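The structure appears below as structure tokens.
Below is a slice of the complex: some chains, not all, each in place.
Order of writing sets the labels: A and B. Residues in every chain begin at 1.
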Amino acid sequence: MWYGEPVAYRARIRIRFGDEDHAGIVYYPRFFDYFHQAFEDFFADEAGRTYKEVLDDDGFGWPSVHAEADFRAPLRFGDVLELELAVEHVGTKSATFVYRGTRVGDGAEIVRGRVTVVCIRMGSFEARPIPETYRRLFERHLAA
Amino acid sequence: MWYGEPVAYRARIRIRFGDEDHAGIVYYPRFFDYFHQAFEDFFADEAGRTYKEVLDDDGFGWPSVHAEADFRAPLRFGDVLELELAVEHVGTKSATFVYRGTRVGDGAEIVRGRVTVVCIRMGSFEARPIPETYRRLFERHLAA
């Protein structure tokens, strides 16, 4: 990878009428759902395998063992969230993804997140080394 | 069943901070989720089998083929919904459940619902006759 190549994967999430809470802002657990949606689409768009194929055909699962987020500004119904996903670290059996969400339009930073997933064999749920294909995929998206 | 015997099963649902929508009332799809929660608890409380045991140990699934609801008054965060579930009809392979939801406190009628489920064999998803145990259970809760 040469200097300046964009490494982050980008997804856009439209905030829905039912996504707010009683305080009139996005109910915070939904941000982790948004992260997961971006994570799913990342495989289809960047690995050429849908997340379903990765799980059901290839037999690799990626359960989260750690998730965190900092909420910088409220997000509301009607907003569109641009989520950047990059890889912070690739270990033998785990990988850490980082997320940065900004509001489309004014570019306000809304959320930053970090999710560590473990590679497992679907069925047994046993941890297993990340296969080469996915390792390369993740490494291509390593955050600067 | 003799005159006056209560036939309806009752469940209480606490309306949560995240259950409202942008208009400040319960997002209507959630009512079907509330119906399902009552349906799950109905088995544990009335059949002496948790819904999970019914599905995973006994091998009977109950997917919905029809669902409807009339929304009579808005419900909000902090309200408690009392849901009555009764059986409207038991067929050979299907059964229809009716729901009536009132707000605890003032008794206002909030919602009425009707959900038809089909008895299937888990795994194959093939429709099958409702087994005698569940038929009797449903018949004990037939609406007047």
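One rule holds for everything that comes next: a contact is a pair of C-beta atoms (placed from the backbone, for glycine too) under 8 Å apart; a residue touches a chain by one contact, two chains touch by 3 or more.
Given the structure is predicted, the values throughout are model-derived calculations rather than measurements.
Visitor: Of the identical chains, 2 are shown; go ahead and state how many the full complex includes.
Guide: Of the complex's copies, 2 are shown; altogether there are 4.
Just so we're on the same page, only the chains that are shown with their structure count from here on.
Visitor: On C-alpha atoms only, rotate chain A onto chain B and read off the angle in steps of 5 degrees.
Guide: For the C-alpha superposition of chain A onto chain B, the angle is 180 degrees.
Visitor: Averaging only over C-alpha atoms, locate the centres of chain A and chain B and give their separation in whole Å.
Guide: Result: the chain centres lie 35 Å from each other.
Visitor: If you look only at chain A, which of its residues touch chain B in the complex?
Guide: Against chain B, chain A makes touches at 17-18, 20-24, 27, 29, 77.
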